[in-house]
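I have a structure here, written as structure tokens, and I will follow up with some questions on it.
Note that this complex is displayed minus one protein chain, with the remaining chains in position.
Up next, subunit A:
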Amino acid sequence: MRQPAMPIPSPFQSSIAKPGQGKVVLSLLPPNNPTLTTLTYKYPLKLVPRTGGFVPAPDSSALSDTRPSNPVHLYLLTYGGGLLPGDQIEVSITLEPRTRMVVTTPQGSTKIFKTNPNNTGTAPNVIKGHRDQMPANDHISDMSQQTLDVKIGRQAALCYLPDPSVPFKHSRYAQVQTFTVDATAKGNDRSSVCVLDWVTQGRTSRGEDWNFQFWRGRNEVWAEDDKGNRRLLLRDSVILDDESNDLDAGSISDEIELEEDAKGEAENKIQDANTAFVRPADLPPQTPAGLTPLNIIAERTRPHGVVGTLILSGPVFEALGSFMLNQFQSQPRIGSRNWSDHAPSVPEPSISNKGDVTWTAARVRAGFVLVKFGAKDFETAKHWLGGLIREEGSVIHEFGEEALCCL
């Protein structure tokens, strides 16, 4: 792949092998001075750190006898503000013990541009009806991929509240985010993680409504001990697949070899493609005919325009986790007789009770709090989640307002 000309040779250049890779190590130098001992990245990825933006109050953490270190803010950027087909972003971050990091995406949503139609329709040997064929075959070259691998040492904390991913029509994207915590740390020495992962229906201004081909978001938290033994603590995985690989490959290539100027026509064709699911002739040979499957992504996300997950773990986010659980449990009961439109309106006790966000919170194993939500659009979800996190206050107290810049 052609590499861009670099005006100033970076001393770190040689350590980065491939485009789109980045590596960050945050260490705590004595006495209490967070320092990025490694910071490398390569086009189309860009990592911009900012230190000293926020200094937590001395008493801000009652959990630790020592003062928490100042959070370092890392901006995650890509040239053009999104990912093109074939782009592979690989970011590796190490937070050494007692460090804190805020990661945000200042460019707004992560745009997933559409997959080049020439590569998609002609891919050979696609076994119809098998999900794993998509990442496993030649399609991998035209799928945008992002991996984030964060190691979080004892007493260290990561606050990662990015903008949602916005997959454009026909796009294909897979993201794997792995967070590794210190298995030997107990109690208040544990690593803390706050991760938000959300995806929208696309560009609503252009009429997109879950029209992408494939989006997968996987978030894993692993515990690793000193000997390198790893154990999976939590896995959250969402797969949104239009299952178009189940269709005859020919109908797919016809459908997506259309440019933007033929958009109206394209949408008609997509309708055709969707109705084609019911045509017995298009079904995989191993599946008997006569089926009307609910294959479109919109059917599986209905009535939401954005879905997402918030993962909270560790002492720093304990208060927020408990707050979310309480808010969830105090929502009005569904089907209660007082809960109707013409009932006398009572003052909203909290933002969490507003009806336009459907959400759930649960304390799953290892103390994790898992919040899942669906909302009619991005603004609603952003307002709801930002409102709750601000109302609780501990994230701003520990990391500063800039941790919430995407909300």
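Methods note: a residue touches a chain if its C-beta (ideal position, glycine included) is under 8 Å from a C-beta of that chain, and two chains touch if they have at least 3 such contacts; residues count from 1.
Everything that follows uses one rule, which is that contacts and distances are computed from a predicted model.
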| item | value |
| --- | --- |
| Listed names "Defective in cullin neddylation protein", "Urease accessory protein UreF", "Ras-related protein Rab-25" or "Exosome complex component RRP45", with the criterion being the UniProt name of the chain not displayed | "Urease accessory protein UreF" |
| Contact with the hidden chain (one of A:47, A:74 or A:240) | A:240 |
| Per the touch definition above, residue among A:212, A:373 or A:399 touching the missing chain | A:373 |
| Where the unshown chain meets subunit A, residue by residue | 129-133, 135, 216, 218, 231-241, 243, 246, 283-284, 286-294, 299-302, 304, 307, 329, 331-337, 339, 358-366, 370, 372-374 |
